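Here the complex is missing one protein chain, while the rest keep their positions.
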Amino acid sequence: MTSTAPFDFQISDITLAEAGRHQLRLAENEMPGLMALREEYGEAQPLAGARIAGSLHMTVQTAVLIETLVALGAQVRWASCNIYSTQNEAAAAVVVGTEGTIDQPAGVPVFAWKGETLEEYWACTDRIFDWSSEAEAAGERWIGPNLILDDGGDATLLVHKGREFEAAGAVPEASDADSDEFRVVLAVLRRSLAASGDRWTRIAAELEGVTEETTTGVHRLYELARDGELLFPAINVNDSVTKSKFDNRYGIRHSLPDGLNRATDVLIGGKTAFVVGYGDVGKGAAEALRGQGARVIVSEIDPICALQAAMDGYQVAALESVVDQVDIVVTCTGNRAVVRAEHMLAMKHLAVVANVGHFDNEIDMAGLAAIDGVVKIEIKPQVHEWRLPTGRSVLVLSEGRLMNLGNATGHPSFVMSNSFANQMLAQIELHTHSENYSTDVHVLPKRLDEKVARLHLEALGVELTSLSAEQASYIGVDVEGPYKLDHYRY
Amino acid sequence: MTSTAPFDFQISDITLAEAGRHQLRLAENEMPGLMALREEYGEAQPLAGARIAGSLHMTVQTAVLIETLVALGAQVRWASCNIYSTQNEAAAAVVVGTEGTIDQPAGVPVFAWKGETLEEYWACTDRIFDWSSEAEAAGERWIGPNLILDDGGDATLLVHKGREFEAAGAVPEASDADSDEFRVVLAVLRRSLAASGDRWTRIAAELEGVTEETTTGVHRLYELARDGELLFPAINVNDSVTKSKFDNRYGIRHSLPDGLNRATDVLIGGKTAFVVGYGDVGKGAAEALRGQGARVIVSEIDPICALQAAMDGYQVAALESVVDQVDIVVTCTGNRAVVRAEHMLAMKHLAVVANVGHFDNEIDMAGLAAIDGVVKIEIKPQVHEWRLPTGRSVLVLSEGRLMNLGNATGHPSFVMSNSFANQMLAQIELHTHSENYSTDVHVLPKRLDEKVARLHLEALGVELTSLSAEQASYIGVDVEGPYKLDHYRY
Amino acid sequence: MTSTAPFDFQISDITLAEAGRHQLRLAENEMPGLMALREEYGEAQPLAGARIAGSLHMTVQTAVLIETLVALGAQVRWASCNIYSTQNEAAAAVVVGTEGTIDQPAGVPVFAWKGETLEEYWACTDRIFDWSSEAEAAGERWIGPNLILDDGGDATLLVHKGREFEAAGAVPEASDADSDEFRVVLAVLRRSLAASGDRWTRIAAELEGVTEETTTGVHRLYELARDGELLFPAINVNDSVTKSKFDNRYGIRHSLPDGLNRATDVLIGGKTAFVVGYGDVGKGAAEALRGQGARVIVSEIDPICALQAAMDGYQVAALESVVDQVDIVVTCTGNRAVVRAEHMLAMKHLAVVANVGHFDNEIDMAGLAAIDGVVKIEIKPQVHEWRLPTGRSVLVLSEGRLMNLGNATGHPSFVMSNSFANQMLAQIELHTHSENYSTDVHVLPKRLDEKVARLHLEALGVELTSLSAEQASYIGVDVEGPYKLDHYRY
Partner (left out) sequence: MTSTAPFDFQISDITLAEAGRHQLRLAENEMPGLMALREEYGEAQPLAGARIAGSLHMTVQTAVLIETLVALGAQVRWASCNIYSTQNEAAAAVVVGTEGTIDQPAGVPVFAWKGETLEEYWACTDRIFDWSSEAEAAGERWIGPNLILDDGGDATLLVHKGREFEAAGAVPEASDADSDEFRVVLAVLRRSLAASGDRWTRIAAELEGVTEETTTGVHRLYELARDGELLFPAINVNDSVTKSKFDNRYGIRHSLPDGLNRATDVLIGGKTAFVVGYGDVGKGAAEALRGQGARVIVSEIDPICALQAAMDGYQVAALESVVDQVDIVVTCTGNRAVVRAEHMLAMKHLAVVANVGHFDNEIDMAGLAAIDGVVKIEIKPQVHEWRLPTGRSVLVLSEGRLMNLGNATGHPSFVMSNSFANQMLAQIELHTHSENYSTDVHVLPKRLDEKVARLHLEALGVELTSLSAEQASYIGVDVEGPYKLDHYRY
């Protein structure tokens, strides 16, 4: 497979698309938020005229998102935001579409497959900004996307850097400090500049905005805004309550034990588990482990979260104080080197070390590999025994990367339905109420956050109580909400 | 006992003071935050020169607070903020002091006893602003307090109204719409104006500010600030994380089953309990009831909180849908009429109805009393059987008022240690960094919120982990904190 | 009050009886098992002709039991089985009865009041065997009881010892080794023998049997049976599943936190609690403490129970290993000296020490009192601070006796309804199917154990599923049960 024909794979394999269709149907049942939006807005078509460049893991859940965007009137082009995260059957299903065939795909152009090279990855990201075939179909000389749906900010980065270099008239040479990946970005933009001197400038001008999924991407956006470099409005989807509180806590509660089980089959009950960090992720991890009968010890650097852990009945200790007693260590911090070689050298034989918080530096994998005499043995893919010079071993999952993705299947559909319903509403906001969104970073208004929650209640059999007019007036809110002040902590 | 001799009672009863001393000693052990502040600041005396007028329930915990204020250098005068909430032995212990005797009290002037009349109550509140004996001792012609520590805003109200009427030159007549209580306030201020035309004006001018404990008081302060009428800086202690998240959730988790047990001795296990509202109070209530083996059903008007309840494993239903199945109903909303006569008429025989959320209108007591043919029987104080015309009865606790206060003993000392440590730090801030606090409503900076948490860790055996400089830099915080953005939800 | 007029107290106090009536009415609602038996058997009167001598704590719950026995046709005389456990209002209510007045009591003769002397206690126990007034009313020369309902075996002891001494023709002198209490027993029997040489012999001959409530009493019965000295059939009520599994586990889960709260008001959440013993009582204690947010550590001597504790997520350690970390220690073993002076000397300041397992030797109170320099301070009744020479103190509840009785109100009515329904069925069995019960110790057949459970389901809203005939046949049971083999562990 090459970057010139990114979705050849479907053409040769209709069964892949059919398998994807089965999975989509099941996922739709678990994504009531998206299905409710199709129902609510299907007729009104609020995304008519929207041309969305999407960059987000090309999974089954994302397939349901894409088809929901289309159901509301949008045109869409899609790439994944990670070289490994594409589920090929989901991509195939989206490309072929419900009515299409291999020869006549009726779906959405998707530029993604599992296991891309970095060059392929950035070429795919570039392709979601190339709307020439749509322009041709519409009889236009040129059109670009008018919305970005981003996860991690790569699509947004490409526009910003592209326009910057067009303004400068040249793409700089990579410096020694630049990462391999950034060199690839520069190469892509260098080819673009060679072909057109104002492509990204035109795209940037046309964009109504971007909706961003993650902490990392949001962080980049706030920096751009702070430095006055942001080119279009942005909505921070990550900080909706129905995203951050649900995704982190309930998603991890589900996928942590799932990943541990698939990786190791080790009985969790009766074991001593150590949870590094008691934010939302750590709270979900600790609850899941306790729910399986483990004794859970928590560590924290923030005294407020530490006190919460104590009030929730957990022992709170530094890892080094109890490291020789723990059977399972789970990192949940979003920081670096919270489990270090010195810890792993002191652990029980075959202690399981897993990360659900951050990059593969949260567990100091480099430090582990640098131990003199260490030997790494693959037990099975994503499960490695590291034999230590002490004579003991540790079992490291997913090479220290996020094990809920590597050893399990990531967040379940129902959790993603919450995140993606926020994405949908954010796209609709930017497209239909652009006047409300200045070139800055915004969060969704609380009434929309509440709306996302509301869309998920019926599927769970939740019966909501209604405020009477007197009650609403008594507490000073509208009967329809929003019901809380912005700083309410839930 | 009369308002002219508010603390006569100690003089006749040294054993009361001794009993209070025992309880203080035990409470000190449960209030590590306050004791740590004595340790940390005892030498520096940051409250030297502070003259604090305190209006807050005169309980054993408050006694520890008062003695902590004194230990840091403050002079203090105290009244309760509720006519029923004074624990006389605590008041006696504070007045007599550790070194005093009945004849020579060495403690703090306290103007409070259990069961004051409204006239007595406001006379007591007035007395905390009368520092003439301290002036005399200091050889000054006049001094007033320079800080208020308030709970509910009554002390703050008196100053604002007093100054308003002094400016107007007259105290208005009460109107028909005025409550009985406000008539008493007017009478107090009328007497004051007769004696001095500028007493409250001088007091207001001298005040460095107020620190306010509760939602209700904070609400009043924000209104004053909004209307440009606030006379001095205010710190909103209520919205510190270590206040609102701890007090509401963990306090209720403790005192709800305590109150149910003391009131009824009914086995909670196996029963169906209904929790109205799933905010912090409802979360604590539901956890406590489940922890005792009840099946818990929750109702909510806010779809986000409703979704949280479902994700926490609770059935979520409107009260009217399941009212005939529930054995125990607990209101946690802060709203009015969430349990109404129609509900109570439909409940099982001898269902228990209790309020931990708000005033006695959260359960519609007036509606209950208005049912034709209803009969109220006192089983014991604060526990009443209401016989309904259906032939069934309901058991209502504390006349529909907060049952954690009426049937149990309110928040435990450890919880109050968190709230009161926030009060201490807020008082120190206003007294020592007044330049940082404009005449507006402020919350405590997050570093102080974290400090409060930190002060409570050792007592619970919590071992905090330290960030390395690299880790702190990596996540962009200071090694010493604060560790989270202001909007972090915990 | 004297032993010659054991229930004078009601005669002077109708309000006591009225207060008792209120409490009975509430308790009836919580004792569905007994009420269902009244419903089921009220017409058939299976206890017609039964004359029951009852010796069991004269509480509100026992009052409901007594009135249920009467409702099924029995005649009853009652004493308490503990000098402190009588609730006078319950006793008064039973004596006066529903239709009676002070002058014309219509209820059951009760010989019990709170705070009897040992002499009074055994005189009362003697009185439940004196049916002369009933004989007179019936125009008989003499009648005795034909059933004993016993708790702890005192009534049974009196009959066995009485008959033994009658056979010997003399009551022996007390030896030096005899306890004070046994001396009182001898004195009672000496008086009896002086009055009649065959009273106990006649009583023993007439008895259809005894139903025994507790472990201790059952233990005595098995010893008598083993030694061939048992005089009449006995049913061991204690080992019914619906007694031992419910009473111990769910009763303690309820009353342990209740007692801790009433005694100390100490926040349980966040504390480290130590549970000594993980039998049914320990399981209930640990669950209750965890449910309140404590970190729970368990100790065990039995490796199977220790493994269960670990699988349930608790740290399992010897008390001496962690004694300096624990805030609350609860003994649940039924053994002696499981918390010793050496432990208490090493505890944190003001650690709470409480017993829910056994006698006051489970915590070594004698060893505590013997510490050189120890000082005992009464904080309030049943709550004592013991100041240790270390400068620290411990808080001991109920003088080391069962704190769920001393600091709380014992098992709730619903739990007792299970125990007492077993008692009821056991009495009916002995009275109506005496042919099935040899002079030995029996447990209730499993179908009756299941029946007791069945009687409690409706009150909890439990909907039972029925076996089809095919299903019953498939697993080899009767459609109506019993459903399990005798050794099934539940």
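Chains: A, B and C, in written order; residue numbering restarts at 1 for each.
One rule holds in what follows: a residue touches a chain if its C-beta (ideal position, glycine included) is under 8 Å from a C-beta of that chain, and two chains touch if they have at least 3 such contacts.
Computed from a predicted structure; not experimentally measured.
K.L.:
Checking the contacts here: which visible chains does the omitted one touch?
P.N.:
The chain that is not shown touches these displayed chains: A, B, C.
K.L.:
Determine which one of C:216, C:335 or C:434 touches the chain that has been left out.
P.N.:
Touches the omitted chain: C:335.
K.L.:
Any idea which of C:292, C:308, C:331 or C:382 touches the chain not displayed?
P.N.:
Residue touching the chain left out of view: C:308.
K.L.:
So which of B:315, B:409 or B:465 would be touching the chain we can't see?
P.N.:
B:315
K.L.:
Residues on subunit B that touch the omitted chain in the whole complex?
P.N.:
Touch set of subunit B with respect to the missing chain: 269-270, 272, 290, 293-296, 307, 310-315.
K.L.:
Can you name the residues of subunit C that touch the chain not displayed here?
P.N.:
For subunit C, the residues touching the absent chain are 239, 241-242, 244-246, 250, 280, 299-311, 315-319, 321, 334-338, 449-451, 453-454, 456-457, 460-468, 470-471, 474-475, 481, 483-484, 487, 489-490.
K.L.:
Please output the residues of subunit A touching the missing chain, sorted low to high.
P.N.:
22-23, 26, 29-30, 250, 253-254, 257-258, 261-262, 264-272, 287-288, 290-293, 325, 349-350, 377, 379, 385, 395, 408-409, 412-415, 460-461
Basically, only the chains that are shown with their structure count from here on.
K.L.:
To the nearest 5 degrees, please report the angle of the rotation taking subunit A's Cα atoms onto subunit B.
P.N.:
Fitting subunit A to subunit B on C-alpha atoms yields 180 degrees.
K.L.:
Averaging over Cα atoms per chain, report the distance between subunit A and subunit C in Å.
P.N.:
Subunit A and subunit C have C-alpha centres separated by 60 Å.
K.L.:
What is the distance in Å between the mean C-alpha positions of subunit B and subunit C?
P.N.:
42
K.L.:
When you check subunit A against every other chain, which residues touch at least two of them?
P.N.:
In subunit A, 307, 310-311, 315 touch at least two other chains.
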